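What you see is the complex with one protein chain gone and the rest in place.
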Amino acid sequence: MNARALAVVLLLGSTVAGAAGRPRYGGTLRIALASPAAQAELLNVDRPETAALAALVAPPLCRLDPQRGVIPTTAELTHPQPNRVQLLVRAGGPRRAADLAARWNSLSQPGAFSPYRALLAPLRGVTATATTIDAALAFPWPDLDRSLCHPALGLADGGPYTGPTSRVPFSANPTFPEGRPFPDRLQLTTGDERRVARSFATRQVDLLFGAAPDDAQPSPAPQTPALFATYLVYRSAHAGAELRTVLEQSVDAQDLVQRFVTAPAVPMTQLLPPALMGAAAATPAAFSGPAPRAPGRELTLVYDAALDEHRAVAERIQVRLHDRGYRVALKPVPRAELASRWASGDFDLLLQSLLLPPAPAAALAVAIELAGRHDLLAVELTALGAVADAAARDARARERAAALRASLPLLPLYARAPQVSASSNIQGLRTDAFGLPMLDQLFLTQD
Amino acid sequence: MRLKTRLLLSFVLLALVPIAIVVPTARAQLRSTLERELEQRMQAAETATNADIVQRRRDVRETMDRLSDSEAMERFVKEFHANLTPSRLSATAQQLIRIRLLSVLSVLDEKGVTVLSGHLPARRGDPDPDLFAVTKLQDPEPQVVLVEVRGDAGLQKMPALVTARPVEYGALKLWVVGGVLLDKSVADHLADLTGTRVDIASAGASYATGGKALPPLIERAVPLAPSSEVTITLALSRATVAEAERVVLKAVLVFAALGVFLALVLALWQSLVITRPVEALTEGARRVAAGDLGAKVEANAQGEVGALVETFNRMTSDLRRTTDNLVAAERVAAWQEVARRLAHEIKNPLTPIRMSLETLQAASAENNPRFPSLFKESAAVVLEEVDRLKRIVDEFTRFARLPKPQLQDLDLEDLVKQVLTLYAAPPPGITLEPALEPGLKAQGDRDQLTQVLVNLVKNAQEAMPGGGRIWVRARSRDGQAVIEVEDTGPGVKPEDRARIFEPYFTTKGAGTGLGLAIAARVCQEHGGMLEVDGEPGKGAIFRVTIPRQAAAATAA
Partner (left out) sequence: MSRSRAGAFAAAALLGALLLGAAPAPGVQGGAVEKLALQLAGEIAGRTAEGPLAVHVSSPSPVLSRALATLIAAELSRRGLGGMVVDAPDAVLAEARARDQGARALARVNAGLERGALAARGDLLGTWVNFWSGRSPTRPPQPAAVLEASAEADAHALALLAAPVTAPIATAVTSSGGTTPAPPAKVQIASAVLAKLPSAIMALAAGDLDRDGVDEVVAVTEDEVVVMGADGRVLARRDTRALPAASAPVRDPIAAAAVVQGQVAYFDARKAKGELLAYGGGALRVVRELEDVPLAKGMISGRWVPGENLVGVEARQWNAPGPFHSLALFQGARTDAVAVFPGGTGLWVHGFPGTGGGEGLSGIGAGTALFDVDGDGTPELATTSAAYAPEVEELRVYVDGPWGAPPKWQLAVTRGRVMAAAAAHLDRERAQQLLLGTWLPDGTSELLVIRRVAP
């Protein structure tokens, strides 16, 4: 606390307890994350609970405010010419733009798990100096501004908080272009659901991620956009054309969400989550495919070993497919192996979640990339990018999503938003257009 | 068979025979005992298994009774009634499972739909006809049911002992079905308990296996329930019996080997003690037979064998002495004989000399007119007889003063060829056939050996006045050079063979009878010998044997 004690301060039962009209600087922000995973998983952008934390240390290039639009935080995008873009990077080390370009480049490598490289698909000829990145646009892509705010495309360091990714506290970064965050330090603890819920209930932590607070009431439905979509990716070459039919008939997303996904989730009937599909989400697509032949296939379902949620979903899929005559072996693997398997196509069934951008066209690009259909990308994105009006483009993207639902080797399951609970001494917590809580905006009110 | 071998064999047999008798009987006895014991073990295993299963049933029944009455269950039903989130419900189920040590726990609603499942959480919301059937049975005893559980390769059915209890809360009626899986842990437990290999299986499939047993096996099947297909099969390995037998046999064989080894050692030792002196004696006797009359046997021996050795040695020394005496006497006898012969030879010419001279005397005394012709006649006779005398003396001198041979390296082939050149033109009817080993060398006096050979060939020729064949062979044998002269003459009679080498023994009309004696003497001086061989009537073979290397001449 940097305020010295006032000489005469009489707290005579003021009408509003404690808080100031302006945010207060100082204090230690204590966050608890329900995750048994090791520290390396903390910067996992694909998971709702950790994506916001990742953004604190490895900041995205800009913030997408639901009302105010794109706010440049660590980088600013300009269009010097109609089909050229320039990105001025303000945070990070001396060679920040070159490092960023290298990071983008590594996303585009064939061996990386990076469906997010679809967001960079329109860029060509990316060159970097120490602080700026220049690129040409292969085709007009108006959603580029919003897409670049995706956490996966951000910097590796220079975030609002700095520090080694271990349990020692992270310190506020005074050189962050938007200004240092209000709390001085960030302390992160992890543990299993019950333990962190208990520590939140006993006010040992200020923010709780990934668990419902320890009371008997069910968690409320998320009001933030649920953009963390979980898909079941399959390889039609391995599994046969009738597998899609069987999956459609046996895997019920509503059932999954109600019974097996403990965190608040919404079922996905269309290729994109309901938050992106709008009204079109209500009408589930009718699916007709080849009728399944005599069963007896053996398949392997690969999923992230560290995620309890995926385990429950995988088990349910195993059971449902078993009822249809498919023997499914479950194979939990570490995240790195999951990524390499996806990249090399070494799987029958694979359960993966990722964060979709809030623009339907960009989200469609990411979904196509996840399905492995790079060939479709150029065609679809060029067509979508040509539509200049945002509302028309969104509508067109929704149409294409509905049309592609049956043909991409992806089964959409459910979408989630981060499960965040804040104690009463947290102020200023808002969510951005990705559904992530903007943790660098909040401040503490208690002494 | 040698004594040593016989000794060895007898000792070994002594060691082996008792073993050979004892082992098979022991083995048979052992086998029957072990088989009996195996049978008893299997019986015990079956009893233990049955008891364990009964205990498990009881545990399941009691646990389920307690569970259905417990507070936790009540709380759960209330929570369910209040439509709580699935996460809380399944956490409760996990807790119930953990606390109660059940491995199967499902809660079904009235229609048989799984409300939640502890063993297969992903079944929530689906009907479970197998477990629902248990609820219909109205039997508090646990039943054997095939339950779907999650395995590594997918879902599989496992047998389990489950029973159902109803739970009610107001209008809400639920069934809680729980029990224990008969899976690998049970199989392992039973395997540890009974020491057998436990197989939980039914007609089509094997569910769990615990323990190990190597074939050959003895098996017993224990059915879990009268109506159930699932059985527990216990298997004991007969291999232990075989193993035990093998162990015993191995031990026995080890001891046998040890015994044999000891027997061998003993035998060897005894042989040293016994057979070596015996062999030495044998060798000594052989040496004596070969001519070394003074052979002594040196052997350490005790007892009878030692006495034998002493006796032998004494005998050989006597033999030697006697032989020496005999040889000396013979020698004397030989000289006596030679002197007698010589005297006889000399006497012969003396008679004509005397008569001639007496005639002359008489003639002279009478003043015989025929004195000059008589003188001439008589002078001729006297001179002839003196020549004869001279010849006899010369030969004798030569015999007596035979010089020591000057030994040098000789090429015998060359030597024989030279001798044969003298007979390049043999008398008609006589063929000479040489067979000479090339490169045959020996140590010898050239002149003397030449003389020997000449003598032999001449004898052969003279023995076949009518013609015949003469072979001359030279070869090496055993480090000695052998020269043979064979003819096809009448041969030498056996009674003469010993005497033909004596001086003045002759079967020819002419000759002095010294030729062969000289030849034999020469051979002796060379360290070799001269032998005669051949079948009478078929011809004679004279064999000269001389050492190829210089050797000390044996005393003649």
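Brief remarks follow.
Letters A and B mark the chains in the order given here, with residues in each chain numbered from 1 onward.
Everything that follows uses one rule, which is that a residue touches a chain if its C-beta (ideal position, glycine included) is under 8 Å from a C-beta of that chain, and two chains touch if they have at least 3 such contacts.
Predicted model only: the values in this text are computed from it and were never measured.
In the full assembly, the chain not pictured is in contact with A, by the touch criterion defined above.
Of the listed residues A:T78, A:S106 or A:T175, the one in contact with the hidden chain in the full complex is A:T175.
In the full complex, subunit A touches the omitted chain through residues 2-16, 18-25, 65, 67-68, 174-182, 427-428, 440-441, 443, 445, 447.
Throughout what follows, only the chains that are shown with their structure count from here on.
Rounded to whole angstrom, the centroid-to-centroid distance between subunit A and subunit B, based on C-alpha atoms, equals 85 Å. Against subunit A, in their complex, subunit B makes its touches with residues 79, 84-88, 91, 120-126, 148, 150, 152-155.
Put simply, subunit A touches subunit B in their complex at residues 194, 212, 216, 218-219, 255, 258-260, 262, 298, 312, 315-319, 322-323, 327-330.
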